[in-house]
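All protein chains of the complex are present and in place, except for one that has been dropped.
Showing chain A:
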């Protein structure tokens, strides 16, 4: 069966799993997420090891972190996870326009999160918390910055998918790509849950 055998309006309920290629793509992506879990685990391990190595006269996590900013960023990313769910639900109902709209909202929320993170980093730089200030600052920027880079990549990826679906339509080739991009976006949110818990909230507690 050809991957392109379904035309718009005649897609199966779960088009991402309608072909062997689609199912393999989803399975392979889950294995990739397992690898990403390990990658972020090593960064969390490094941060937990070095979080008290602040050095003399440098700001500590308790002095540094602004929880209001983190709370807003968390709200934005959590909401973007919900909008990506709505996009996948629209895809399952074969509502291409609604799916694209929800994906655009997801990208915009991701951009909002990224802008807040850049603002936060600049704010910390002004407070004397640079990348090479201390072992704590290096591990902090590496962990949180790496997550930010994942968000930036996700925005880029989903934007390309929006353009592709807009041009080629939703079919059994494009649907698995949208589905795994949704998984990726949820994974970014899962990592952020641990970042705001372990880095920011525990950092504020001391």
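Note that in this section a residue touches a chain if its C-beta (ideal position, glycine included) is under 8 Å from a C-beta of that chain, and two chains touch if they have at least 3 such contacts; residues count from 1.
Throughout what follows, contacts and distances are computed from a predicted model.
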item: Among "Putative ABC transport system permease protein", "Cytochrome C oxidase subunit IV", "Extracellular solute-binding protein" or "Alkylation response protein AidB-like acyl-CoA dehydrogenase", UniProt-listed name of the chain not shown; value: "Cytochrome C oxidase subunit IV"
item: In chain A, positions touching the absent partner; value: 1, 12-14, 17-20, 27, 30-31, 33-38, 40-42, 44-46, 48-49, 67, 71, 74-75, 78-79, 81-82, 85-86, 89, 92-93, 183, 186-187, 189-190, 193-194, 196-198, 201-202, 204-206
